[in-house]
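Supplied in structure tokens, the structure appears directly below.
Note that one protein chain of the assembly has been removed; the remaining protein chains are unaltered in position.
Here is chain A:
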Amino acid sequence: MIYYATQRFLLSVLIVIVAISLLTLMLHVVPGDPATMILGPRATPELIEQTRVAMGLDQPLPVQIVKFFGRILHGDLGTDVFTGRAVSDIVFEQLPYTLVLIAVSILWSSVLGIVLGCYSALRAGTWLDTLSGILSVGTISIPAFVMALYAVLIFAVSLGWLPAIGAGEGFFDSAMHLILPAFAIGISWVGYIARMVRASMLEVMGAPHVRMARSFGLTEARIVRAYILRIAVQPAVTLLGTGVAHLFSAAVFVEVIFARPGIGALIVSSVNERNYPIILGAVLVTTAIIVLATLLSDLTVALLDPRQREAL
């Protein structure tokens, strides 16, 4: 297990390095010179050149990438060209909002999804199973931002039960402000996870080893808990790991719609301004988090299933 975890961790570091390199390259392929963007249309060529040098854009691409990595290792993500503040400060100021939003969304949706999926599988073919199937597919097909808009319209505008704008202050107020965005992001995951858990439950329930457990007279409850569930949740755990990436992109829309602070909102505004240092910094941090989430989900699966520890 330790060997597997170490291997898996090193692989994750490699993935982050590759991702950052690709990202730096991609930003340079996109048309529009950042120095021109910052200084506006009336800037003199000398001034543009000066800014380019200040941002390090005059150097060859490989050098830029290597220098960027060197700075990252020192915890320096660069400086915002507009405000002159450290990028790391700006990013880490926004990060907690997004992390809390995503964590709450994952938590409620996966718990509900797993319970719903198990229930459906154990009562496969009944009307409750059919109903949960219809609801699941229905929620999967609605994008998070549409869900967010309707949630705002119904619960904030029409009913006025919940706040729609901002992140709130203090614990209770923040929690109230979290409900609608977390609902909008999580709802489609409930369906996804429920469907996935149901399918894998049904598959495992038909496995020969379950029949063997039955042949010894073990109770169904015991078989489900000790023999089936541990195998059946594995695809859902893997899905959640990779799903964090999707949740970040869902968070981009939802944060804009609910006017919440967060990484998503930060990336959107930075892209509009072509604020390279901030884009790079924000994406670097999100990439690291996504890779970390995948790592965690893989380790969880390895913990659940000894066979997964053998193969990388």
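Note that in this section a residue touches a chain if its C-beta (ideal position, glycine included) is under 8 Å from a C-beta of that chain, and two chains touch if they have at least 3 such contacts; residues count from 1.
The rule is simple: contacts and distances are computed from a predicted model.
Among the names given as "3-oxoacyl-ACP synthase", "Ferredoxin reductase", "ABC-type dipeptide transporter" or "Formate dehydrogenase gamma subunit", UniProt records the absent chain under the name "ABC-type dipeptide transporter". Note that of A:Q7, A:T83, A:T130 or A:T219, the residue touching the chain absent from this view is A:T219. Residue A:P306 is the one among A:P60, A:G170 or A:P306 that touches the chain not shown.
For chain A, the list of residues touching the undisplayed chain reads 207-219, 222, 226-227, 230-231, 304-307, 310.
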